[in-house]
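Omission of a single protein chain aside, the complex is shown with its protein chains in their original locations.
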Amino acid sequence: MNRLPDEELVLIPGGTLITTTPEEGRALALAIARHTIHNIQPDLDVLKEGRVKYGADPDSLIAASQIVAIEFQTIAAANNYWRP
Amino acid sequence: MNRLPDEELVLIPGGTLITTTPEEGRALALAIARHTIHNIQPDLDVLKEGRVKYGADPDSLIAASQIVAIEFQTIAAANNYWRP
Amino acid sequence: MNRLPDEELVLIPGGTLITTTPEEGRALALAIARHTIHNIQPDLDVLKEGRVKYGADPDSLIAASQIVAIEFQTIAAANNYWRP
Amino acid sequence: MNRLPDEELVLIPGGTLITTTPEEGRALALAIARHTIHNIQPDLDVLKEGRVKYGADPDSLIAASQIVAIEFQTIAAANNYWRP
Amino acid sequence: MNRLPDEELVLIPGGTLITTTPEEGRALALAIARHTIHNIQPDLDVLKEGRVKYGADPDSLIAASQIVAIEFQTIAAANNYWRP
Partner (left out) sequence: MNRLPDEELVLIPGGTLITTTPEEGRALALAIARHTIHNIQPDLDVLKEGRVKYGADPDSLIAASQIVAIEFQTIAAANNYWRP
């Protein structure tokens, strides 16, 4: 197995849900979603093969985006929606 | 790869979840959903091909709409539902 | 393209999430869900064709209903659940 | 078209999200979910045919149950979870 | 039809969302999810047949687990997350 390096398996990159801006919060949502996949399937070769498949399938892209939307709900609440 | 321009890859267009009206909040939900897809698949040619497929498939349209509904939950909460 | 009229593309029909009754709030959830689809696919001919397909498929009907449930969560919260 | 009677098309049966018990709240969640389907597809013959299909398909039953779970989230919040 | 006994059709077993521990809350989430399925399809023979199918299909197991996650959100909120 071509195992991902340890830093790709951290569950919450940076160790906190608090970010300075919505843009950073969204990037964190994407990172958390990606690292969850890494923990369920840590074999880089399998992930790369899957990437080719889902990256060209609109339904898979929509499903992946939904996860980011759900993760972002949590992060946005954690940051009180970055209200001014 | 026919890469999308940088402005299409901004995660939170405008940089804030706060909007003046529900209509603008909903437009932001659509934009955030679209830009998430762009970040997962930044190749415009692949996206265009996928568009043809999912735009005519009611199940894909329903799935895409669900993401907008979830993004809007976050944005509406951020704006205290634009209560008068 | 047989484009939908502009009023079918308004994202939040009526411009507010606030309604007098739960029944009206639910009708708004249905309208918002429908108008989101319209914005993603504004060609009436394509929509009509899709309607025939998903209207007779229980799994599609269930998926469509789920969106209404999610939109209604937002609208019900906006209205403090119409508590007496 | 064998159209459902009007009372099956009311969106929020009873006109309120407030119930006396969790059991009644859950029954309301089921009713709201069912009436949403009725509004999207009001032809009883089509619904009956779909019923045969999804009632015997575990994945359809799971999907239908998920909607009830989401509707119940809203109703439970409306009732402050019926806390003593 | 081999109808389930009445106690399997109670929507909220125990009649309350309040539990002493997270473990009991989670068990309640599972029970509520199961009883919802029972109410949509009360024929034990059909359920048993479906069980064979979905119990061995990872995608069905994932979908079933998602419902439990959603039900648990409601129950955990009802119990203020069993905070000490």
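Chains: A, B, C, D and E, in written order; residue numbering restarts at 1 for each.
Heads up, the rule we're going with is that contacts are C-beta pairs under 8 Å (C-beta built on N, C-alpha and C of every residue); 3 or more make two chains touch, one makes a residue touch a chain.
As the structure is a computational prediction, the values presented were derived from the model and not from experiment.
Remark: the absent chain touches shown chains A, E in the intact complex. Mapped onto chain E, contacts with the missing chain fall at residues 21-23, 25-27, 30, 55-59, 61-66, 68-70, 72-73, 76-77, 81-84. Listed here are the chain A residues that touch the chain not shown: 10-12, 15-18, 32-33, 36-37, 39-41, 46, 49-51, 53-54, 59-60, 63-64, 66-67, 70-71, 73-74, 77-78.
FYI, only the chains that are shown with their structure count from here on.
Following the contact convention of this document, no chain is adjacent to both chain B and chain C. Taking each chain's centre as the mean of its C-alpha atoms, chain B lies 33 Å from chain E. Among the residues of chain A, none is found touching two or more other chains.
Here the chains touching each other pair up as A-B, B-C, C-D, D-E.
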